[in-house]
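Missing here is one protein chain; the remaining ones are kept as they sit in the complex.
Per-chain residue numbering starts at 1, and chain names A, B and C are given in the order in which the chains are listed.
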């Protein structure tokens, strides 16, 4: 067995950081050997600095690592995953990229920049082509790659198989899990037996990020997909899993069976290359009339699959259907790790 | 004080029947003097035949009534409210109408028939004009009037103020409370910390009923409103209150402020005539960025108001917004009672 | 109609403060004319300084009051209700008492002090007898009176009717609502579809406060009731209402019927004097086999009653039963207001 590639986690003590630690616990290629967090935590053992919020227990191999400040030159390996909070991510991530690190980020800060890939390995691996331009623009020896917002990726992966049919317009309403808000996140007094029909900036992110992800990279710039996207985002009292009700207008005539077939047949670079975190089938259509459901389906396939269902004619557009994805796995840590795997498979890590 | 009008409740022991009993408990015009249910309950006292599922305790005035079979000729008063199950409502309601009763029904069975009003007093009081035709067609001395499905009425009341702007298309996604499914209704194993993205026949009902309600009665027939309607219906773990995310395409140019103004200014016959169950303002726009919310808003104004919020531009259509209504009050018992009040105010009870 | 007594609320912008504002909204004796909060809020209108978290809307009469700092000499009326946080309550409450105010407090800080009444008007009105001693000890022209912790009061009121039977030991397990933790309080990630079997200091409070409340005041000192009390406190995903499972060992032989009878017959000074917030019957035994239940029963009787149920033999002690109370009403704002009413009825406000 080959030695594993050393990896660091920026923002390792927070909720998203913990998801990275857990997701990477037994990874065949990457090994977490460095953890960074705020000044407050620096110098402590990871196990002392971290209130572990996830199910199960903290992976033993990480518990004894000493937490470092999130600054380059503290011994961080070349590959760092970023789970830093948006309030500090811009500066931290740029300082690491400048210092030669490959920053694989889950933060929103750089997603929409013109020379940063907003990467979904099954959907737009060619967007990595912007990286040389990024380094040149910024004068960096390192680089930054991002993954989408946790609700965006569910929509983007469900729509990707339909691109050949010419997506013209899509209207979506989300029902999003509380884990998407981090910790402490949503107050129980707000969400218990309730729906909160507002998530700050979420609708804007879904609308713009989806267009970038499904758009083309022409060798010099990203061209947003021309489809119109409108999102209404809601928080529901569900632990994990963002459920999205989608209506689409397509350019081509197609029947339910063709669209379902396209979803089930959809494959991308991660599947072709057998990347370790890649699901065998990235989009799975469920034929039961009342699925997918967050609590019953979200943990299947290691949380890396987007489940779809209820494809049917829409009296206003062409079709309506459901999509479900695991917001803290496929929508966060798992997405970033798969991005790193793709980059490794291309030799650009 | 005038003597109150005697009223019966068909299906009085079930969940919807209990909502009628509670809503009518201190009604100034109507007094429940007769309760009908299945053979199994007939002959028992209402308090013995009924497992009271609602908050508080059973109204004392009804507890001692003897339950009768749901058949005409058992002493039922002229006015009967129908909370009968769809599996038996067609036959029961027709037999009462034939026998001269005015049946004010919450059941779905007759809603879409060509000579039956699907009535929302603020929206389409003129639909009552079909009743002479109904009696003639059916050879009935009585009559049947219906109210919409519990999710339809939320949408219909929210859209009614926008009719002057020319509604062309509307796409909605609902997040519906468990109380909409009756008792025992949704199994907790299904809905606890989950979303069930399927409610049998609900989408079809919302699509067709909304067109009928907002359509015109030309003196001879109902003409469905020509707008296209598409609904995606979901069950969420909320006790009471259906929340609907709406996108609309309008014929006229308008700004958010005009639409909000139209909602707040909307009034109808119940307000003009001061009907006892009529809210002062049937549609209330909430300006907070995260309202309306089911748990916090549904009980306000006796559950008879539809609350709207978050009016904003839609990148695909013209506008998107939220609407919330109390499914067991404005969407069931309260709707039917307001229908009866409207009929009484027109002297056709 | 007599002019109402002016009242202030210390900590008026927080969650408990809001409960005071709402509970006092239409009070016949007291009128909120002054609101105090932290420096951060001082100088703003109450409506601007307060994120209203309760159902319904902020009472109009209070919305325009200017928030003052929580210091004496800022125009506060003689009577002030204290909803201040425990971290600052000691200093604030003492400074007001020193300055001549009557502080009717919901904070825990002074509850267990030897010269401060921990008052439940139905249970220990004679504890007010310590106030002259308090003034003398402290050199205050004002005074401080407290009400119990929100879980304690449920237990204390349920046990009070059993005192004549000689309570020797009581073992209780609580299932407490999230509203007991204030706002933002419990993170939804912690409590959604979960139980948190720990509430900081709650068990100690229930154990010691119950003994003080049920104990005697001998004219000079409080003598704790000699019964042993053990509590296990749990947070459950319920909005309002603390449910307590109680087992008791009694000195006297008694049957279920006697204990139930004693509960239903229990009355105290508030009932005798007809205090405005007093429930007609402070403890109501429910005979249904599965009641009381928090969601179905907690709002009845304006939240001022403790409901009991399921009295049955205990194979270890003598009897076991359930008790339920509204933690933010009878366990907080309503408790304090009833305390003030009792004091007014004794002319010592």
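The definition used in the following text is that a residue touches a chain if its C-beta (ideal position, glycine included) is under 8 Å from a C-beta of that chain, and two chains touch if they have at least 3 such contacts.
A quick note: this is a predicted structure, and the numbers were derived from the prediction, not measured.
A.B. asks: In the complete assembly, which of B:114, B:187 or B:280 touches the absent chain?
C.D. replies: With B:114, B:187 or B:280 as choices, the missing chain is touched by B:187.
A.B. asks: One chain is left out of this view; which of A:37, A:239 or A:349 touches it in the full complex?
C.D. replies: Of the candidates A:37, A:239 or A:349, A:239 is in touch with the missing chain.
A.B. asks: Of C:70, C:171, C:260 or C:306, which sits in contact with the chain we cannot see?
C.D. replies: Only one listed residue reaches the unshown chain, and that is C:171.
A.B. asks: Need a quick check: the contact residues on chain C for the chain that isn't drawn.
C.D. replies: Chain C touches the chain not shown through residues 169-171, 173, 175, 192-198, 207, 228-230, 232, 234, 236-239, 243, 245, 247, 289-296, 309-310, 314-317, 320, 322.
A.B. asks: Could I get the residues of chain B that touch the absent chain, sorted low to high?
C.D. replies: On the side of chain B, residues 53, 178-179, 183-193, 237-239 touch the unshown chain.
A.B. asks: Which parts of chain A are in contact with the chain that was left out?
C.D. replies: 55-56, 192-193, 239, 295-297, 299-300
Assume only the chains that are shown with their structure count from here on.
A.B. asks: Over half of interface residue numbers shared between chain A and chain C means same, under half means different, so which is it?
C.D. replies: Mostly same residues: over half of the interface numbers shared.
A.B. asks: Please work out the Cα centroid separation of chain A and chain B, and write it as a whole number of Å.
C.D. replies: For chain A versus chain B, the centre distance works out to 42 Å.
A.B. asks: Taking the mean of the CA coordinates per chain, how far is chain A from chain C in Å?
C.D. replies: Averaging C-alpha atoms per chain gives centres 47 Å apart.
A.B. asks: Where does chain A touch two or more other chains at once, residue-wise?
C.D. replies: Counting only residues that touch two or more other chains, chain A contributes 192-193, 237-239.
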